[in-house]
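Just dropping this structure here.
Only a single protein chain was left out; the remaining protein chains are all shown in position.
Here the chain labels run A and B in written order, and each chain numbers its own residues starting at 1.
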Amino acid sequence: MHSLSLDLQLLNACAALLLLLSFSMLAQRRTVTLVNLLALQGALLVGATLIVAWRTGEAHLYLSALLTLALKVVGLPLLLHRLIRRMDVYWDTEPVINPSATMLIGLLVVVFSFGLAQPISALASTATRSTLGIAIAVILLSFLAMITRRKAMSQVVAFLSMENGLFFGAMSATYGMPMVVELGVALDVLVAMLVLGVFFFQIREQFDSLDLYHLETLKERE
Amino acid sequence: MTPLAAATQLLEVLSATLAAPMFLGWVNQCRAWLQNRRAPSVLQPYFGLRKLLHKDAVLAENASPLFRAAPYVVFGTMVVAAAIIPSMGTGLPMSTAADGIALVGLLATARMFLSLAAMDVGTAFGSLGARREMMVGFLAEPALLMILFVAALLSSTTSLPLIAEGLSSHVLGVYPSLAFTAVAFVLVLLAENARIPIDNPSTHLELTMIHEAMLLEYSARHLALMEWAAALKLFNYACIGFALFLPWGAGNEASGPLGLLLAVPLLAIKLVVAGAVLALIETLSAKLRVFRAPEFLATAFLLAVLGLLVHLLLGA
Partner (left out) sequence: MNLPVSDLEACLALLAAWGGIGLAGLLRPRSLRFAGRTLFPLGAVCGVGLAIVAAGHLGQPPQSEVLPLGLPGMPFHIRLDALSCVFLSLLGSVSAAISVFSAGYFRQGEGTLPGLLCLEYHLFLASMGMVLLADDAYSFMVAWETMALSSYFLVTTQHRIPEIRAAGFLYLLIAHVGALGILLSFGVLQGGTWQFTFDAMRAAHLAPAWASVAFCLALFGFGAKAGLVPLHVWLPEAHPAAPSPVSALMSGVMLKTAVYGVLRVTFDLLGSQQWWWGLVALGLGLMSAFYGVIFAAVQTDMKRLLAWSSIENVGIVFTGVGLTIVFKGAGLVPLAALSLIATLYHCLNHAYMKSLLFLGTGSVLHATGERNLGRLGGLIHRMPWVAWLTLVGALAIAGLPPLNGFVSEWLLLQAFLFAGDVPHTFVNMLLPVGAAVVALCTALAGYVMVKFYGVIFLGQRREAGLATAKDAGVSERLGMGALALGCLVLGLVPAQVIRLLDAVAHELLQVPSGRWGSQWWLLAPAAARQASYGPLALFALLLLTMLLTVYGVRLLYRRRERRSAPWDCGFAALDARMQDTAEGFGQPIRHIFEPFFRMSRQLPAPDDEHPVYRVTVGDRLWSVLYLPLAQAVHATANLVARLQQGRISTYLTYSFATLLLLLAFVL
């Protein structure tokens, strides 16, 4: 514990804060705060990337940090805020299961990911391998958040948070993905956002609301 | 038991008992400053206690001996709790008799006697307050235990002075698990001491109070002891927080009498800052609806368990 260098300790702190942010996303009711939490997650990722870049000296990680800053801390949150204002979806107050139960399931998911990550961490060769468990936990928690939300906007934010977790996992296991893979993932996310945006407008047109409960009326039989 | 240890023990108990109302007065002072009004003097709680002790006690006709004994039990447990929290020094002989888990047990004893006394006279407020107090308590107590567990796992012991020593001797570093548990501890402190956002310590509206509702039937010396015990509880919680998260500065066997003397002003500084921060938190928050309180405490509980899991994963 005391023998860890400062940068590794800071990385552990970033990982823990990332986990905390995913948890708070799970129970958050205001979409504006959700997007702000997403931006904070992005900022943490930038910090973590910079620390790893400084530690290993790999140049492409600096570029990756810059990209993350531009997209995840500035670009996407601004876009999402504009969407919230246009579609007037400030609150998501009715989760599918009540918040306490969601938090409990989230806790079990965290235990599961931590237990899963212990043997995998032993195989990796980076110094940051102990944070792999947290990365898996963030991915799974974001998935859980996607499941337990009713408004489409919250689901999108959870999807983006999942991508954040994936990015963090890649960094802790292999010191960042190759640039090509990274650009590919970023492009995927961008395309997904475009498609989802079009989708939401159509839903809004049809049902006059972004509550996904209405999609259930599209069943064949009653 | 060395003379230094005995002196530390006695000094801790006496200073906690005597200084606790002043701490409360200081918190009220900070709140008044933040709310742009003039506060009574920092010594006001002492005047209040003296006034109450001078009065004749009025007891309800159907108050039982339990009702009359409860203030002494509650006050006694708070004083004994002050004896085992290492606020000024870690060489406490009483800590072999009671460790962190026993401390939580002592706090639970006080809570239970308070609730039972509240139900004794049979008014609507008393039983309502008792029910709410136990509701807050049954979630706050496991959260506090989990917080102690994390600290105990980090220092390989459940004895509070040894935890404080262990944590203060670690190299200064970032411990995420301690960060989680620190946030959880602040939440538990707010809940257990009936501060905003769980309860409003300055209200006497029946629908919004928990702690005050339980004291409604008490008067004179019994009320004085209960209020003093409440102030002492806040002081104790603050000192637990210092022992777990800011343990530097407490005297120990190695530093001798000089260490003990230095520890007193250090503790005073920590308390001043803590009181100001508490007042800030209280001013910035709004009181929660009663049934949001379990969610608040569940968050504290989950944060504590999360801190435990992060410790097991990262080893920090």
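FYI, a residue touches a chain if its C-beta (ideal position, glycine included) is under 8 Å from a C-beta of that chain, and two chains touch if they have at least 3 such contacts.
This is a predicted model, so every value here is computed, not measured.
A.B. asks: Looking at B:Leu24, B:Val79 or B:Ala164, which makes contact with the chain not pictured?
C.D. replies: Of the listed residues, the one touching the omitted chain is B:Val79.
A.B. asks: For the full complex, which residue in B:Ala7, B:Ala39 or B:Ala60 touches the chain that was left out?
C.D. replies: The missing chain is touched by B:Ala60.
A.B. asks: Where the complex has a chain not shown, which of B:Met119, B:Val183, B:Leu246 or B:Leu266 is the residue touching it?
C.D. replies: B:Met119
A.B. asks: Tell me which of B:Ala5, B:Ala102 or B:Leu288 is the one touching the absent chain.
C.D. replies: Hidden-chain contact among the options goes to B:Ala102.
A.B. asks: Touching the missing chain, which residues of chain A?
C.D. replies: Residues of chain A in contact with the hidden chain: 100-101, 107, 111-112, 114-115, 118-119.
A.B. asks: Where does chain B touch the missing chain, residue by residue?
C.D. replies: Against the missing chain, chain B presents residues 53-64, 66, 72-73, 75-77, 79-80, 83, 94, 96-99, 101-102, 105-106, 108-109, 111-112, 115-116, 119-128, 130-132, 134-135, 137-139, 141-142, 145-146, 149, 152-153, 156-159, 162, 206, 216-217, 219-221, 225, 291, 294, 301, 304-305, 308-309, 312-313.
In the analysis below, only the chains that are shown with their structure count from here on.
A.B. asks: Compute the distance, rounded to whole Å, between the mean C-alpha positions of chain A and chain B.
C.D. replies: 38
A.B. asks: Enumerate the contact residues on chain B facing chain A in the complex.
C.D. replies: Residues 170-171, 173-177, 179-180, 294-295, 298-299, 302-303, 305-306, 309-310, 312-316 of chain B touch chain A in their complex.
A.B. asks: What does chain A use to touch chain B in their complex?
C.D. replies: 1-2, 4, 6, 9-10, 12-13, 15-17, 19-20, 23, 27, 99-100, 103-104, 106-107, 110-111, 114, 117-118, 130-131, 133-134
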